[in-house]
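Here is chain A:
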Amino acid sequence: MRPESEAELVEIVAGLNGPVRIVGGGTRGVIGPEPGLSVAGLSGITLYEPGALTLVARAGTPLTEIDAALEAEGQQLAFEPMDHRGLLGTTGEPTIGGVTAANISGPRRIQAGACRDFLLGVRYVDGCGQVIKNGGRVMKNVTGYDLVKLMAGSWGTLGVLTELSLKVLPKPEAQMTLAVEVANARAAVEVMSTALKSPYEVSGAAYDPANGQVLLRIEGFSESVAYRIDRLREILGGENIGLADSASRWADLRDVRAFHDHDGDVWRLSVKPSDAPDIAAQINADRILFDWGGGLIWALVPSGTDLRARLGGFQGHATLVRADVATMEDLGRFQPEDTTIQSLTKGIRQKFDPRCVFNPRLMG
Partner candidate 1 sequence: MQTTFTEKQLQDPAIQRSNEILRNCVHCGFCTATCPTYQVLGDELDSPRGRIYLIKDMLENERVPDAKTVRHIDRCLSCLACMTTCPSGVHYMHLVDHAREYIEAKYKRPFSDRALRWVLARILPYPMRFRWALIGAKLGRPFRFLMPDARLKAMLDMAPRHIPPVSRNDDPQSFAPKGTPKKRVALMTGCAQKALNTDINDATIRLLTRLGCEVVVAEGAGCCGALTHHMGKTSDSHASAAANIKAWTREMDGDGLDAIVINTSGCGTTVKDYGHMFRNDALAAEAARVSSLAMDISELLVQLELPANDNKSELSVAYHAACSLQHGQKVTSHPKNLLKAAGFTVLEPADSHLCCGSAGTYNLMQPEISAQLKQRKVRTLEARNPDVIAAGNIGCMMQIGSGTDTPVVHTVELLDWATGGPEPRTLRDGMSGVPRLR
Partner candidate 2 sequence: MELPQPNPKVLARKRALLTRLQQVLPEDAVIHDEAETRVYECDALTAYKCPPMLAVLPSTTQQVSDVLRICHEEGVPVVPRGAGTSLAGGALPTADCVILGVARMNEVLEVDYDNRFIKIQTGRTNLSVTGAVEEEDFFYAPDPSSQLACAIAGNIAMNSGGAHCLKYGVTTNNLMGVTMVMMDGNVVEIGGAYLDAGGLDLLGVICGSEGQLGVVTEATLRILRKPEGARPVLMGFDDNEVAGQCVSDIIKSGILPVAIEFMDRLCIQACENFAHAGYPDCEALLIVEVEGSEAEIDGQLSKIIEIAKRHNPVELRESQSADESARIWLGRKSAFGAMGQINDYMCLDGTIPVSSLPFVLRRISELSEDYGLPVGNVFHAGDGNMHPLILFDANKPGDLEKCEAFGAEILKLCVDAGGCLTGEHGVGIEKRDLMNHQYAPQDLESQMAVKDVFDPSWLLNPAKVFPLNVSETRRMAAE
């Protein structure tokens, strides 16, 4: 199923008599036996006002098209969405709808915010085949409930996104990265925390135990970047190297490049940064990466490992990103939630998609 317009999509949804799997570019690893409902046909930027920092696009618009349009005006999607293709071995073109539905954000999330923070408005078709809009295209909007946030990261379970409006930001003139050698994860989180507690607006703070390096990114106008890097060096002390051309290092981090050529399950954990060293030790992973100053842990573990059982209770949540179908079915992609929250989630789903036709396997 590949509607070419919102009206066509409405007809299709209204006529559904069984569950479907919603597909944007098909790169985020949502698989299952249900027939795919692709939004790739709903494509194109419908409005772009650089002076108002807003862009509106149909859900199936390829990310490359959006990036190119923004690039031409010296702007960007500040939340730095990850490309899952390398990690998951998927093909296809990532779409803005997929990015939004999965609330995909990269290293800059820690400073600029997540995808959901940049999402100003949505149009979607709900489970009854109605077109719903929420939010708008202005930067501040509290008119009615914020279903925009609810739709971001709902993985298509509440509706099929058809159009999105996003806040965009100027692309920084320059960037520079400081690489700091550290002894272990604890020292790494301390260094990252010191940097993030500084007034120098660190826009990326990651640590790879394989090379023992903490990477700290500074972006902005050239003189300001140089100044802040100097100041950061002062407060951190010790040995460190300034990396001028670091864009590819951050792209690798964003896409978890380090795990691409290794087998095993991939988990993504959102934690309290200072808990990260202990949690990482408990995970006992084959390979591990820390982003967001320690607040995000990527772990590569042997197939079938029940990481949640191994960790027990902790502040945060663990998402299974890559696994074989059986493990995914068995452990579930998302962290099980407390009963009240579960019943709220179920209730909302039931209201938005009473026939339970959208991505029924996801999100409980």
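These made the cut because all candidates are chains of the complex that A comes from, given by their letters.
Following the convention adopted for this analysis, a contact is a pair of C-beta atoms (placed from the backbone, for glycine too) under 8 Å apart; a residue touches a chain by one contact, two chains touch by 3 or more; residues count from 1.
Bear in mind the structure is a predicted one, so any value in this text is a computation, not a measurement.
J.: Touching chain A in this complex is which of 1 or 2?
T.: By the stated definition of touch, the match is candidate 2.
J.: Inside the complex, what are the residues of chain A that reach candidate 2?
T.: 49-54, 74, 103, 105, 109-110, 113-114, 116-117, 126, 130-134, 136-150, 152-154, 157-158, 169-171, 173, 193, 196-199, 221, 223-224, 227, 231, 270-274, 292, 295-296, 315-319, 334-335, 337-338, 340-341, 344-345, 347-348, 351-352, 363-364
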